[in-house]
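Comments concern the structure below.
With one protein chain withheld, the remaining protein chains of the complex are depicted in position.
Moving on to subunit A:
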Amino acid sequence: MARAVTTQHKTIATVAAWIVALLIFFPILYTIITSFKSEQEAIQGFALIPSGTFESYAEVQAQSGYFKFFFNSVLLSVGSTVLALLVAIPAAWSMAFSPTKRTKDILMWMLSTKMMPAVAVLFPIYLIFRDTGLLDSRIGLMVMLMLINLPIVVWMLYTYFREIPGEILEAARMDGASLWNEIVYVLTPMAVPGIASTMLLNIILAWNEAFWTIRLTTTEAAPLTAFISSFSSPQGLFWAKLSAASTLAIAPILIMGWFSQKQLVRGLTFGAVK
C-alpha cells in the first residue's frame, strides 16, 4: 500500500514537473516554431505547426553576419567569467574562512548593487567609457559584465566555500602551505563543483545581458543581443525573422546548458540540504 502511494506521488510529481517545465520552456519553443514560419503565417495567430520554411534564416544570415556577433558573445561571456572568478575566489575565500563582524554587511552591500536599475547609471558609465576610450571595445565590455555579475559570483562561491570544513585548510597551513598553495591546491579542487556551476551560470548571465551590451557597443564589440535587436522593425512584419535571429542567438547557450545540466543542478543545489 505504502509503495503504491509512493509510486502515485512520484507520478503526480513527475507530471507536475513536466507541466511546469513546459510552461517555462514554452516561449522559447514557440520562438523556435515561429522561426520556421513565413511572416504571413507568423502574424496569423496561434499555430504550433509551421510550414517549415527556412526563408527567415536565409534572410537573417544575408542581412547580418551572424558569426561576428557570435564570436563576440563567446569572448565576452567567457572572458568576463574568468575575470569574475579571478576576483571572486579570493574575495569569497576571505569572507568564508576569515569572517569579521562586517562580513555579512559587506555581502549584503554587494548584493544591494544589483537592486538598482541599470539605467540609473547609464550616463556616468557611458561618460567613463567615453573618456577612457572603452566604448565599443571588448575589454571594456568584459570588465563591465564582470562587474555587474560579480556580486552573484561572490555570493555563490561564498556559499560553497562555507560548506568546506575550515580544519582542512588549517591542516594544510600546519603542513607549511602558503596562502596561494592553500587556495590553489586545497580549496579550489574541493570546490570544483561549486566553481563550475558558478562559472556556467555566469556565462549564461553574461551571454543574455542586453542592457549594457547594446548600449556600450556599435560595431566591433557588439554581441548576439545587438544582433537580435536589429531585427525588430517599426514599420513592417518581422516576427519570423526576429524569431530566427533569437533562435540562432540562444542555440549555443541552450546546447551548452543541456550538456552541462547535471553539473549546473548539482552546483546550484550544493549545500541546499543538510
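The rule is short, and it goes like this: a residue touches a chain if its C-beta (ideal position, glycine included) is under 8 Å from a C-beta of that chain, and two chains touch if they have at least 3 such contacts; residues count from 1.
Methods note: contacts and distances are computed from a predicted model.
Peer 1: According to its UniProt entry, is the unseen chain "Sarcosine oxidase gamma subunit", "sn-glycerol-3-phosphate transport system permease protein UgpA", "Glycerone kinase" or "Sugar ABC transporter substrate-binding protein"?
Peer 2: In UniProt, the chain that is not shown appears as "Sugar ABC transporter substrate-binding protein".
Peer 1: Of the residues A:9, A:104 or A:130, which one touches the chain left out of the display?
Peer 2: Reading the full complex, the residue touching the unseen chain is A:130.
Peer 1: If the hidden chain were put back, which of A:64, A:159 or A:263 would touch it?
Peer 2: The one listed residue touching the chain not shown is A:64.
Peer 1: At which residues does subunit A meet the chain that is not included here?
Peer 2: Here the touching residues of subunit A are 39-40, 43-44, 63-64, 122-123, 126-127, 130, 135-136, 214-215, 218-219, 222, 226, 229-238.
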